[in-house]
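Sharing a structure, written as structure tokens. Questions coming.
Left out: one protein chain. Kept in place: all the others.
Chain lettering (A, B and C) follows the sequence in which the chains are written, and residue indices restart at 1 in each chain.
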Amino acid sequence: MFSFDLLLDAVVIGVLLGCFYGAVSLGLSVSFGLLDVPHVAHPAFLVLASYAVYFLNEHYAVDPLVAGLLITPVFFLLGLVAYRLYYETFEKRGSDAAVRGIAFFFGVAFIIEVLIILQFGVDQRSVTADYIGRAWRLGDIRIPYRLLVAFAVATALTVLLTLYLSRTFMGRAIRAVAQDQEALRLMGANPIKIKQWAFGIATAVLGIAGALLIIVAPVDPTLDRAYIGRTFCVVVMAGLGSMGGTLVAAIILGVAETIVLTMFGASWAPAISFAMLLGVLAVRPQGLFGRRS
Amino acid sequence: MSKKVSKPGSISRRRLLATAGAALAATPLGAKLVRAQQTPIRIGMSMPQTGGLAGGGKASLLGIEIWRDDVNAKGGLLGGRKIELVVYDDKSSASETPAIYSKLIDVDKVDLLFAPYATVPTAPIMPMVKQRGLLLMGNFSFQVNSKVGHDMWFNNAPWGPADSWATSFLDIGQRAGGKSMALLAADQEFAQNLAKTAREVAAKRNLPMVFDQAYPPNTVEFSSIIRALKAAKPDIVYIASYPPDSAGILRAVNEIGIGDNVKVFGGGMVGLQFGAVMENMGSLLNGVVNYNTWLPEKSMYFEGTKEFFDKYTKRAVEAKIDPLGYYLAPFGYASGQLIAQAINAVGSLEQKALAKYLRENTHKTIVGPIAFSPDGERKETAVLQAQFRGVVDKNMEQFRSSGKQVILFPENLKSGELIAPFEAARK
Amino acid sequence: MALSLAINDLDADYGAVKALRGASLRVEAGETVALLGTNGNGKSTLMKCIAGLVRPQRGAISLTIDGAAHDLSRLSTEDIVELGVAMVPEGRRLFPRLTVLENLMLGAFRKAARRSIDRNLAIVFEAFPVLKERQAQLAGTMSGGQQQMLAIGRALMSSPRLLLVDEPSVGLSPLLVSQTITKIGELNQNLGLTVLMAEQNFNQAIRIASRGYIIVHGEIVVAAASVDELRGNDIVKRLYLGGAT
Partner (left out) sequence: MTRNSIAFWTGSTVFLVAVFVMTQVVGNQYPFFAGYVILQFIALAVAWSILGGYAGYVNFGTSAFFGVGVYAAVFLVKAFGAPLPLQILAGAAIGALMGFALGLLTLRMQGIFFSIATIALTIIIETTITNWRYVGGAAGIQIQRPAVTAPFDNYVQMLFFVQALLVVLAVAISRYIQNSWIGRGLQALRDDELAAECTGVPTLRLKLLACVISGALMCAVGAPAAMYLQYADPASAFNLNYSVTTLAMSLIGGTAHWSGPIIGAILLGTTQQLLTVTISSEVNVLVLGLMLVLFVVGAPEGIIGLIRKLRGDRKEGEV
């Protein structure tokens, strides 16, 4: 049964959902896309941020978005530490960093999962805010405010990150470090410190993304596993390290998923994102909007 | 947390004593054998304590543990033998349970077996217990025995006949004037089983199915699905969902709306039985008619029920598990009661005799009288269909009082009438 | 501005290969010194040692600025850049996926340089007008000659006192080589920059150099006080002026 209304609705929701995917992938777009760190614990950090937001919301009635902002400094520091550890143990020793790095971050993800379970238990958690549970009427279409928040935050984050990466000394150095470390040295910048800073930024962004995650839907300690595929899919499709590309790729993914979900049969939806990813990888390993080497 | 207590070398001796003790316990001489009395009755099981089913597994286990402590406080069974639980974590996975149950049977040599919570971990051990001729006390699995046909299987869940679930919900819907039906089910085992029976019942009744979809696990956003469902204009909406999704679906329904023609909404939403989820959902729950197993309505209190929940409430907080525990915990306790009554009546741990007794009698438990049909499921369904009413946001305690979930089915436990249509009931 | 670079008895290894053996060299303020030698004789290694990219095994690299001496062999590249040493590396080493302007701005990463971005940018755009026209273009999409301009411009953005230029002629057509060398000469003349240039193109290099060194197999074999002395040297005749084969 085809109806134009439904299609339009699916596209609108898909764009918004895509923005949400974009927001939770932006950090990875920096850490994996720009720094080449195989950060499979990215979604675990994301869920950890959600729980931190939940904690602030539940016990101090802090608005989830404000809570997300509040935890960014902590997550920034966490990122600094995590990168230092990764650098000392893998990058510094050279070869095979990727393979062992993946295993390392998987281990970290498991540890985070268990720590969350030990602290918060296995039940799913959610937050309360005025914009959760209500919708904006736009003619026949009703759009949940949650998704509008996701849209706004994702757009803001993308713009901010893009500006940061192109207009500041640190930002330009972050983009340069992936291209030529030694040349960056000759500019008087320490590539390791730059990368560490960038990883801190990537993790700090996760603070806000974690708030979005729990605003959009309830979270449980093992939710990170569902996002490993999605986030890497978005980042790779985007072409590594492009913030705007990340948002566009995420929107493409969101729209494709939603259209399949409403028009064709929901049970095939998870295959969509990954079929797209495989296609992109097979045809253009550097991604849709990719950096070329 | 329960620990395995097995000293090397003591296995064969313990087994010997257990059998001997069982045989002797009935005689006056046996009662005097102090050593035999001290041998505990060991009940083995796996229970999901990590992974997706962990929430249910932990609550269920606490129910069983409370039963164990109650029995032991009263001096045990069979003339003074204490109950001891041997529990392992199956990580919510089917691939762990065969080895665990083999350990329980062959190494720990437990006296009795309880099944893990839920269908997936239980399914692989069914052929095994049948082959070994062992009694298995089931724990909320769905139709795991239908193909295996083990005559020593007893499910503690109130499911009853496979289709009774869909039947009761559709009854309520049709009585409210429903003439068409929509079905939305998670693409996972339990929900798919429910969906299957719902389709069969609907077909039998010539109830047109205007929307029938499965959604994948980990779906983030349900707005678009609910929009499509709404467009199909069904009268009865039957949802078979899992906890993370149940919340997402209700949110989307609240935001998108579902249309004035919907008479009843709900049916098989897993998750709306758990305290944390209900507290989070708050007023979104109002109007939903959903299945349940136990609710704090007057009709649900039997001998020992209140005392059980007093103990549960205290211990659940410490263990960081569901503070309400209505859904699974009392049935864990009931499993113990069933087995205790059988042991007392038979006077031994002889499995065939216990099974025979369980099959042929009606048993008193804190969740009401239980009688089994030949396939080991309940003779009659005792799955409640209840409507949420007057629920407010962020309040766990409200669910402890009656009237928040009005029982519409079954007749003998009914505590109110349906408010329809759904949109009216939400206010 | 008093500045002098003195390298004494430098040894450096590249793995098992001895790249430098007892190399000594001096550069005084305002000079353009050429370090001449064919491929694989240690020119680049020497340059990298000065920039702190390669650590020498033995010897000293002393940079004296306004009377204060700094031992570069103990400093990190970042600190050396901070002292006012800029290098135009061999092969240009631009950031290909950044724009021209972004490449230039990265040149000004050094704290002292951030204060004078506008002035430096004006200098670079005046010296290389093509860079001004193509500010928004990705560096990787430019032609070889333009890329070399950008590499030099990028180095100028750091307000250098000492400019190290490593093999500016590599990969360029003869006409472009000539233009590039001329530019470097102009920079020395107009801005008073001190320049140490490693180059294999003898004839081009001595057009702008005031004096030069010749390095063979990691050893400085000729240290000439003037260009004329270089021209008259036997080894030079053998190596560069057709007397060899």
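Basically, a contact is a pair of C-beta atoms (placed from the backbone, for glycine too) under 8 Å apart; a residue touches a chain by one contact, two chains touch by 3 or more.
For clarity, every value in this text was computed on a predicted model and none was experimentally measured.
Trainee: Could you list, sorted by label, every displayed chain in contact with the chain left out?
Mentor: Every shown chain touched by the left-out chain: A, B.
Trainee: May I ask which residue of B:55, B:76, B:124 or B:296 touches the chain that does not appear here?
Mentor: Here the residue in touch with the unshown chain is B:124.
Trainee: Quick one: which of B:216, B:248 or B:296 touches the chain that's been left out?
Mentor: B:216
Trainee: Just to verify: which one of A:57, A:126 or A:267 makes contact with the chain not shown?
Mentor: Result: among the candidates, A:267 touches the missing chain.
Trainee: Quick one: which of A:93, A:134 or A:167 touches the chain that's been left out?
Mentor: A:93
Trainee: Give the residue, chosen from B:196, B:315 or B:414, that touches the chain omitted from the document.
Mentor: Of the listed residues, the one touching the omitted chain is B:196.
Trainee: By the contact criterion defined above, which parts of subunit A meet the unshown chain? Give residue numbers in ascending order.
Mentor: 32, 38, 89, 93, 96, 98-104, 106-111, 113-114, 117-118, 225, 228-229, 232-233, 236, 267-268, 270-271, 274-275, 277-278, 281-282, 285
Trainee: So which bits of subunit B touch the chain we can't see?
Mentor: Within subunit B, the residues that touch the unshown chain are 1, 4, 49-50, 87-89, 91, 93-96, 98-100, 102-103, 105-107, 119-120, 123-124, 126-128, 144, 147-148, 186-189, 191-193, 196, 214, 216-217.
The rule is short, and it goes like this: only the chains that are shown with their structure count from here on.
Trainee: Between subunit A and subunit C, which partner chains are common?
Mentor: Chains touching both subunit A and subunit C: none.
Trainee: Work out per-chain C-alpha centres and flag the one nearest the whole-protein C-alpha centre.
Mentor: Central chain: A.
Trainee: Can you check how far apart subunit A and subunit C are, centre to centre, with Cα atoms defining each centre and the answer in Å?
Mentor: That pair's centroid distance is 43 Å.
Trainee: Just give me the whole-number Å value for how far the CA centre of subunit A lies from that of subunit B.
Mentor: 37
Trainee: Taking each chain's centre as its mean C-alpha position, how far apart are subunit B and subunit C in Å?
Mentor: 78
Trainee: Show me the residue ranges of subunit B that touch subunit A in the complex, using the header's touch definition.
Mentor: Within the complex, subunit B touches subunit A at residues 50-52, 54-55, 58, 187, 213-221, 223-225, 227-228, 231-232, 243-244, 247-248, 251-252, 254-257, 271, 274, 276-277, 280, 284, 320-322, 393-394.
Trainee: Which subunit A residues qualify as touching subunit B in the complex?
Mentor: Within the complex, subunit A contacts subunit B at residues 1, 3, 5-6, 9-10, 13-14, 17, 20, 117, 120-126, 128, 132-135, 142-147, 216-218, 220, 222-223, 226, 258, 261-263, 265-270.
Trainee: Flag every residue of subunit C that touches subunit A in the complex, lowest number first.
Mentor: Touching subunit A: residues 51-53, 76-78, 81-82, 86-87, 89, 93-98, 102, 105-110, 114, 140, 154-155, 158 of subunit C.
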